[in-house]
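Our next item is chain A:
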Amino acid sequence: MSVPLEAYLALSALLFVLGTTGVLVRRNALVVFMSIELMLNAVNLTFVAFARQRLAIEGQLAVFFVVVVAAVEVVVGLAILIAIFRTRDTVDIDDVDLLRG
Partner candidate 1 sequence: MTPPAVDLRLLVPELVVTATAVAVMLAGLFLPAGRQHLLRWLAAVGTLAALGTTLTAGADPTPAFAGMYVRDALTRVIQATALLAVLLAQWLSGEYVERTGLEAGEYYALMLVAALGAMLMAASSDLIMLFLGLETLSIPLYVLAAFARTDLRSQEAGLKYFLLGAFGTAFFLYGIALLFGATGSTGYRALAEHARTPAVIFQAGLALLTIGLAFKAAVVPFHFWAPDVYEGAPLPATAYMSVIAKVGAFAAFLRVYVVALAAQAGEWSTLLAAISVLTMIVGNVAALRQTSIKRLLAYSSIAHAGFILTGVVAGTPSGASAVAFYLLAYTFMTLGAFAVVLMLHRRGEEADQIADLTGVAWRAPALGGAMALFMVSLAGLPPTAGFLAKFYVFTAALDAGQIGVVVTGVLTSVVSAYYYLRVAYTMFTGQPHEDVGFAGGRWVTAALVTASAGVVVLGIFPGRVISFVQQVGQAMR
Partner candidate 2 sequence: MLSLIIFLPLVGGIIILFTSKTNETLLKGIALGASLASFVLSLFMTALFKIGGGFQFLELGNWIPSLGIHYHLGVDGLSLPLIVLTALLSLLSVAYSWRIELRLKEYLFLFLLLETGMLGVFAALDFFLFYIFWEITLVPMYFLIGIWGGPRKEYAAIKFFLYTLVGSLAMLLAILVMYFNAQPHTFNMLTLIEQQPLAAKPVLAALAFWGFFLSFAIKVPMWPFHTWLPDAHVEAPTAGSVILAGVLLKMGTYGFVRVSLPMLPEAFRIYAPAVAVLALLGIVYGALVAMAQTDLKKLVAYSSVNHMGYVMLGVASAAAAAGIPEKAVAAATALNGAVFEMVAHGVITGALFLIVGVLYDFRAHTRGVDEFGGLGARLPMYTGITMVAMLASLGLPGLMGFVAEFFIFVGSFGIFPYLTVVAVTGVIFTAAMFLWTIQRIFLGPFNERWAGLPDMDTREKISLVPLAVLMVIFGLYPRPLLDVINAAMTTLVAMVR
């Protein structure tokens, strides 16, 4: 029995929404960051599912790029987080509140 395309899409949409919710609700910068990673992986799942359905290589190719870029983002993001942690001993976004409009 093969899993239909719709199931993959539904799962990835669910993951994406979970990730979005995480970004909007959680206050710890690391958790927010992980939620974003979850969103990116939801995207990857969509790509792969479509690539399988359409038999088009571009989808899988896209996943490689997304993975690489996500890795780069991790590097930059963690560097910024570490810089903040060094000076304030916290990564809670609510404590990072000097700039208010």
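How were these candidates chosen? In short, all candidates are chains of the complex that A comes from, given by their letters.
Operating definition for what follows: a residue touches a chain if its C-beta (ideal position, glycine included) is under 8 Å from a C-beta of that chain, and two chains touch if they have at least 3 such contacts; residues count from 1.
Just so it is clear, the model here is predicted, and its values are computed rather than measured.
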So chain A is shown by itself and the numbered options are 1 or 2; which of them touches it within this complex? 1
Name, in rising order, each residue of chain A that touches candidate 1 in their complex. 9, 16, 19-20, 23, 29, 32-33, 36, 39-40, 42-43, 46-47, 49-51, 53-54, 56, 58-59, 61-62, 65-66, 69, 72-73, 76-77, 79-81, 83-84, 87-88, 93, 96-101
